[in-house]
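Please see the structure below; I have some questions.
Every protein chain except one is present and positioned as in the full complex.
Going in written order, the chains are labelled A, B and C, and every chain counts its residues from 1.
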Amino acid sequence: MQKLKSVNEFVIRFANVNGTGSASANLLFAKSVFRMGLPVSPRNEFPSNIQGMPTFYEVRVSEKGYLGRRGGGADIVVAMNSQSLARDMRSILPGGYFLYDCTKPIDPKLVRQDVNMIGIPISEICLREYQDPRQRQLFKNVIYVGALAALLDIEFEVLKGLIKDQFKGKEKLVIPNIYALELGHKYASANFECPLAIRVKRSDKVNNHIMVDGNTAAGLGAVYGGATVCGWYPITPSTSVVENFMKYAERLRIDPASGKKNYAAVQAEDELAAIGMAIGGAWNGARSFTATSGPGISLMTEFLGLAYFAELPIVLINVQRAGPSTGMPTRTQQPDVLACAYASHGDTKQVMVFPASPKECFDLTAEAFDLAERLQTPIIVMSDLELGMNDHLSEPMEWDDDTRYDRGKVLNAEQLDKLEKFGRYLDVDGDGICFRTYPGTHPTKGAFFTRGTSRDHFAVYSELGDIYVDNVDRLERKFATAAQLLPKPEIIHQGKKSAKAGLIYFGTSTSATLEAVDQLAAKGIKVDCCRIKAFPFALQIEQFIDDHELLYVIEQNRDGQMRTLLINELEQAPKKLIKVVHYDGLPITARFISESIEEHQQGTAGKKSPLTAASR
Amino acid sequence: MQKLKSVNEFVIRFANVNGTGSASANLLFAKSVFRMGLPVSPRNEFPSNIQGMPTFYEVRVSEKGYLGRRGGGADIVVAMNSQSLARDMRSILPGGYFLYDCTKPIDPKLVRQDVNMIGIPISEICLREYQDPRQRQLFKNVIYVGALAALLDIEFEVLKGLIKDQFKGKEKLVIPNIYALELGHKYASANFECPLAIRVKRSDKVNNHIMVDGNTAAGLGAVYGGATVCGWYPITPSTSVVENFMKYAERLRIDPASGKKNYAAVQAEDELAAIGMAIGGAWNGARSFTATSGPGISLMTEFLGLAYFAELPIVLINVQRAGPSTGMPTRTQQPDVLACAYASHGDTKQVMVFPASPKECFDLTAEAFDLAERLQTPIIVMSDLELGMNDHLSEPMEWDDDTRYDRGKVLNAEQLDKLEKFGRYLDVDGDGICFRTYPGTHPTKGAFFTRGTSRDHFAVYSELGDIYVDNVDRLERKFATAAQLLPKPEIIHQGKKSAKAGLIYFGTSTSATLEAVDQLAAKGIKVDCCRIKAFPFALQIEQFIDDHELLYVIEQNRDGQMRTLLINELEQAPKKLIKVVHYDGLPITARFISESIEEHQQGTAGKKSPLTAASR
Amino acid sequence: MSYQKSTFRHPNLPLNDLGLTHQAYEGPLTTLCSGCGHDSIGAAIIQSCHELSIPPHRIAKLSGIGCSSKAPTYFLNKAHGFNTVHGRMPSVATGANMANRDLTYIGMSGDGDTSAIGMGQFAHVVRRRLNMLYIVANNGVYGLTKGQTSATADRGSKSKKGEENLLEGIDLAAMAIQLGATFVARSFSGDKRELVPLLKAALSHRGFAFIDVISPCVTFNNHVDSTKSYDFVRDHIETASVTDYVPVKEEIIASCPVGTECQDICLHDGSIIRLQGAEGSYDPQDRAAAMSALEYKKAEGKILTGLLYVDPSAEDMHEVMDTTDKPLNSLTESALCPGNEVLQVINDSFR
Partner (left out) sequence: MSYQKSTFRHPNLPLNDLGLTHQAYEGPLTTLCSGCGHDSIGAAIIQSCHELSIPPHRIAKLSGIGCSSKAPTYFLNKAHGFNTVHGRMPSVATGANMANRDLTYIGMSGDGDTSAIGMGQFAHVVRRRLNMLYIVANNGVYGLTKGQTSATADRGSKSKKGEENLLEGIDLAAMAIQLGATFVARSFSGDKRELVPLLKAALSHRGFAFIDVISPCVTFNNHVDSTKSYDFVRDHIETASVTDYVPVKEEIIASCPVGTECQDICLHDGSIIRLQGAEGSYDPQDRAAAMSALEYKKAEGKILTGLLYVDPSAEDMHEVMDTTDKPLNSLTESALCPGNEVLQVINDSFR
C-alpha cells in the first residue's frame, strides 16, 4: 500500500496521557532533530487538567524552515493513549505511519487500511525490563523515542548527548535512559525495515539558533531590562514568565557582598494586587512589572486606567489565551487586542508591543522598560500561549553591553535645586511627557500628590473644564510621541514596486503567514507583507496601507480586533481591509491563510466558517 | 447702562458654598418657574466634596423649550459665596444682573461696569430676624429666592404652594419658610424697580410634563420591570439609582399578607461582588441588576465577560461620569461607550441602550429586563451624571397594565418532561438563543453546569476547536438577533428628501443637538437627525448613514467612541463620519455643536480644541 | 467521560426516604488526579446528601476556579452547578440565594480560591450569614496552576521544590468564627468518619456553615516537609470533640453510648448534633473558647478538627433582610408591578 515518502519535511504527532512525563520524552525527540541541523517546531496541545486526560504533542520538521503549524493530518502518529486511539487514527494522513503499543491487540475496527501500522510491544518490554511500576510507566516514553530514532534515522549519538545534558548532576539516570532508548532502537531495527520512507537527514539549517519558549525569553528580558519589582499571580499561560524571571534572578541578581537579592518578587493575592504592586514600585522609581493572561487582564483594567491617567511606567506582559471569560485556558489566541488597547473606563489608550519570536520576547520585554519610563505609561507586551509556552527555533538572544537604561524624564535633587518651580504636569517641550520626581528626592522641592483625578500642571486637584481638557489633550500628544518611539513594522516588498495586495499580521501569525506568501506565490499571487510590532501605529503602517489596493489583516481572534484598531486609529476605509481570522484555539496555519486569500481573490469567498479551518 | 432684556428666555446661575442646603432653595426657584408653565432645566455643578467648597446651580428658562445647557455667561448671577466672587463676576454676560449680599461692602476692584449690581443685605436681615445661627444660615437661601420672586415676577402663590408641598408632614416649618420668602420679596420690591427687564411670564408650555432626575426614573423602572435582586456598591453618580429603587420598593413591594419584602437589595463589599450577586440572581431565575459608574465599570469587566460567555441575563445601569480613572467624579461625560461595548478580555460584545430623558430611563430600564432575559446576556443602560442627577422636564412615566414580562426561553418541568434530551446550548431555531432551565426545576432533567469555559451543546466542558468555534459563532448570531429586538433609532428628516448632512447623537447630547439644528437652519444649513437608542445598531442607522453624504457624530468624550463603534460595526468609511466631541465635564451645548458644524462646512474647521468649547 | 463509568449496581442497594439510591447523587467520572483529596470530599458529600434525603435537584452547587472548584462536576449531577470565576463564588452564591431561598446551597472552593483572591468576598459572605454550606478543600497549594504555595500553607512547610514558606498561614476557620459564621468546623478528606456527620450537621444548620477540609494534593503537596500531606495531617490531627449527627426521626431512639459524656445541640430543623467531648474539650457554643482553643492548639503544632463553633439560633441573611418566604424568582407581575395608577400618583409628586 501507499507509504508517505519524505526526507526532512513531515509532521509527527504524539498522543499521550497527561501527567505521565511524556512531554520531556517528546521534547527529547524534537531536540534530537534540532541537533541534526533541522528546523523543527514542537507544539504541546495540553488539557486544562493535571493528570489522566488526553494530551498531544505535534512536531513539525521542515528543512525549508516552515515552522508554523502545518495543520491537516500528521504523517506519523505515536499513539500511547488507549483512550484516544480512535481519534488518533483519524488524525493521520493516508499512507502515514501509526506507531502504537501492540502488547495488547488493537481493536481491528479501529485500524485503517490506508495507514502503515507499526506495533511495538512497549508495555511488554517494560514489564520484562523493569520491576518498579513507576519506571515501567516512565521508560515507555523513552522507548518509543528510541524506536523512532531507528525508524527515522536519527543519530543515536545525538540522543545520547541530549540525555547526558538533560541529567547533568543526576548522572546515575543517564545509563538507564540510554538503555531504554536502546531497547526501542533495537526492537525497531530488528522488526522493521529501517529507516522508513519518511525520515530525517542531517542538515545545516539551524546555524547558531536556539530552541526556547517565549516566556523564558521574556523572563530573561525582564532581568536584562533591569526589572527589580514584580507583583504577580499565577495563571496559565503567563505563569512561567515570572517563574523564569525568578529562576534567573536567583542566579544573576544576587548582591555579591551580602548574598542578598537585587530584586523583589511577590506572589500577590490576585491580579488587582499584582498590578497594584507594579504601580507602587513604578511610582517609587523602580522598574516594575507583572504578567498575566485572560481574566487577569480584565481584573487589571481599573489599575490600568489609573496608570494611564496618573502616568505611571509599568510593564505588563499579557500571554494571551483563548477567551472570552475562562475560555480555553490551554489554547492559544490573540483575543485581547481591543481589551488592552482601550483598557479601562473613560477615554484611555494603552501602548502595546507584539513579539513574534522568543528573541523578540527578550528584546521587546527589555525595551518595554525603557519605553515605559520614557513615556510614563504602561507598556503591554502582547505574547500568547503558542509563543510563550512552546519551544521555538529562534535567533540567539543578544545584549549590547554599552546599553544604558533610559530612565526617562526624572529630576534629581540637584536639578530640582536649579528649578524655580516644579510642575509635575508641565509639558515643557511639547512632547506631552512631563518631568517626574521620585519620593524622597529633595527636602523641600519636587513633592507632589499622585492621583487618578483631574489635576492642574502642579498636580493640584481641579474640576475646571479647561484644566481637564488641557490635561487629556496632552495625553493625546504623548500618544503621538509614542507612535514615533515605538518599534517600526517589518515590511517586505515582493518586487521593486509594491504588489496590489498586502498582508498585515503580528505575533504568532508570522511564520504561517510567511509560508502562505510562498504558497500564494506558487499560485501566482504576489503579496507584500507588513508585520505590526507596536501600537500606536507607526507612520510606515499607514503608508503600507496607502500603497496597496487591498489588505488582508491576519489575526487569531473572532472579531478582527487588530483590523478594528487599524480602521479606527488610522481612519482607514473598512472595505479596504479584509478580515482573515482563525480562532479555534490552535495556532493559525499557512494553508488557512493562503486558501482564504485565494478564495477571496477569486471572489469565491463568502463567509467561510473557520470551523472548517479548525481541521485544516 | 445696558440692561439685558428678556421674557422667559434666560439663564440664572447660583453660586453657593456646598453643604449649606442651597440646592433645595435653588430647586425651589426652578420648580416655581416650572409651575408657571415654563420649560426649565436646572443643573447642579457640585464639587467632589461634602462641605465648604464652591458649588454652582444653573437654571435655564426657555419658553421655546431649549433645555440643553446654553453655555456662555449667565444673564443673572446669584453670588452667595465670598470665596468665588471674582469668578462669579466673570461668569456674567454684559448687561446682566449680579445679585449679592451687600451686608459687607463688595471689593470695588471686583465690580464690573457692564453689570447691574443688585445688593441685598441678606446676612443683616438674617441677623436681625433670627437668633439660631443655623436658621440664619439656612434662611439666607430662602430669602434670595423670595427676592428673585419679586425681581423676576414669579407668582408668590406658586412659591407658597411649593413650600407647602415640600414640608408635608413638617407643617410647622411652612410658616417660617414663607416668612423668609416674604423678607426677600419685601426688600427687593422696596428697593428695586420690579420686575426687571429680564423676567418670567406665566405660560402653558409644560403640559402634563414632570420634573424628575433620571436616576429616580431608572430606579422606578427597575421596580416596574420586576427586578427582585439587586447587588450594589455606592459610587457617584449612580448611587441614587439603587437608593430610589429601594425607596420605592419599600413602599410598593411589600407582601400584603406578611409585610415582608418582595425584593432583596444588598450593599455589596465592592463592584465585583455587586455584579456577582446580580449574576447569581439571574442564574437562579430572578430579575437582577446592579448600577455603577466610572471605576465600577472597570471592576465589573471580568464578570461582564463571564455573563456574556455563560449567557446570563443581568441589567447593569452605568451612570457615566468624567474619566479616565477617578477622573472628575461629579462631572458628566459619555466616556464608557467602548469600555462597555467590548467589556472584558477575549472576543466579547455587550448590548447597550441609551436613554435621553427621565422617561426613557424609566422605559429602557424596565425594558432592559425583558431584553436581558430574551437575549440571555447583560444589558447595559448607558445613562450619565447630567441625565441621572439633574432634574429634567420630561414626559410623564406610563405603564401599560397589560404588559407581561418576557422571561425569554426558559423550560419548566412539564416542558422538560416532553423533551427527549435537553441541550442548554442547542440553537434549535437559529436565532442564536438557546433554552435554559432554572436550578431546582426537575428531579432528573434539565440540570447542567454553567461555566466560563468552552462547552458543547450539552454544557459539557470541551477544548475541541470546532466545538469552540460553533459556540462563539452562535453568540455572533445572537448578537445579530439583538440588533433586531433592540429599540430603533429616532430619525428626523428636515424635508421630503434627506439633507446632505446628518447628525448622529445619543443620550444627553439630544436637547443641545436639537437646539443646534434650529440654529443651523437659521443659518441656512439643513441637517437630518438620527438618535441612537441601542447597540448593536439597528438597520435604520446604517440606512441613515447611507442616505447622507456627511455625518456628524456628536458625543461627550474625547476619543469619539460612538463613532468608532459606527465605523467598526457598520463597516463605514471614517472619512464620512465627522467627530464632534465635547468633553470638559460640563454638558454639551447647542452653540458648540452648531459652530463646530458650521466651521466644518465652511472648511474652516481644523482641529479646534474643545478647550474653548469649555467656555462656550 | 461518564460513559466510561459502569452503571451496574447491586440490585438491593439501600434507598433513602425519597426512595433514591446512592447513585442518584453521583456525578460523572472524575478528571482529578487519582488520590486527590477533593474526590474524597465529593464522596462524603454524596453520602451525606443521600442519607439526609435531600432531593438532589433541589441542591445548587457553586464554585470558583481550581481543581477543588472543578470537583462539584463530579458529584450530584442532578443538581445545577455554577463554576463561576476565580475567588468570586461567594457573591454569586449570595445572589443565587437571594433569588431562591428554598434551595440547598453548597459552595466548594479551594484555599487559593478563598484565602487569596477570594478573601474579601469570603469575609463578607460570612458576615452576611448567608444560608449555605461553604467548603474549602484546603491543600495549601495551587493545584490547577501546578503547585504554587497558597496563603493557607503553614509557616515552615516546604514546597515540592524545597522552598520554605516563611509567612504565617491563614486559618480560615478562625477567620470565619471571628467574622460571625454560625457553624464552623474543620476536618480531613482522609477521615470520612468525621467528615460525613459534620457535613450533615452543616447542611441542616440554618445560616452560614463553613468547613475547612484539609484535602491533600497528591501531585504537588503530598511530600515530606509538607504540612498538608496525608501523613503529616494524620499524625498531627486532634479532634475537638467527636461529632455525631442525629436526624429528626431518630431523635427518640438514639441515646448516648454508655460510659461517655455527651452534649446535644439541637439545630433549627430539630435534628441534633451529639458531641462526645475529647478530654480538655470546650463548649463549641462559646466563641471566645473556640478562638483560644484554636490559638493554643496551633501553638502546640496540632491541627484541631471537628465542630469548632456553632450558634444554632442565629438569624440568616433573609431573616435579617426580612425577605418574603416565597422564592423571589417565583414572583410574577401581580406581586412585582405596582401598575399605572400608582405610577400616575408618583408622576404627580414630580410636578
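Note that in this section contacts are C-beta pairs under 8 Å (C-beta built on N, C-alpha and C of every residue); 3 or more make two chains touch, one makes a residue touch a chain.
Note that this is a predicted model, so its numbers are computed, not measured.
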Discussion item. With the missing chain put back, one of C:G180, C:P247 or C:G339 would touch it. Which one?
Written reply: C:G180
Fill in: Sole contact to the chain not displayed, among C:L52, C:C256, C:M291 or C:V342
C:M291
Worksheet item: For the full complex, which residue in C:H80, C:R101 or C:H124 touches the chain that was left out?
Response: C:H124
Practice prompt. Could you tell me which of A:A264, A:L419 or A:L464 touches the chain that is not displayed?
Written response: A:A264
Practice prompt. Would you write out the residues of chain B that touch the absent chain, in ascending order?
Written response: 19, 48-53, 233-236, 239, 267, 269-271, 295, 325-326
Worksheet entry | Residues of chain C (touch criterion as defined above) contacting the omitted chain | 116-121, 123-124, 127-129, 151, 166-168, 170-171, 174-175, 178-180, 287-288, 291-292, 295-296, 315, 320
Item to complete: Kindly note down the residues of chain A that lie in touch with the hidden chain.
Response: 34-35, 210-212, 220, 223-224, 226, 228-229, 231, 248, 252-253, 255, 258, 260-264, 266, 268-270, 272-286, 288, 302-303, 306, 396-401, 403-405, 437-444, 447-453, 461
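We adopt the following convention: only the chains that are shown with their structure count from here on.
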Discussion item. If you average the CA coordinates per chain, which chain's centre is most distant from that of chain C?
Written reply: B
Fill in: Chain centre separation in whole Å, for chain C relative to chain A (CA means)
40
Worksheet item: How many angstrom lie between the CA centroids of chain B and chain C, rounded to a whole number?
Response: 44
Worksheet item: Taking each residue of chain B in turn, which ones touch at least two of the other chains?
Response: 302, 306, 451-453
Discussion item. Where in chain C do residues touch two or more of the other chains?
Written reply: 83, 85
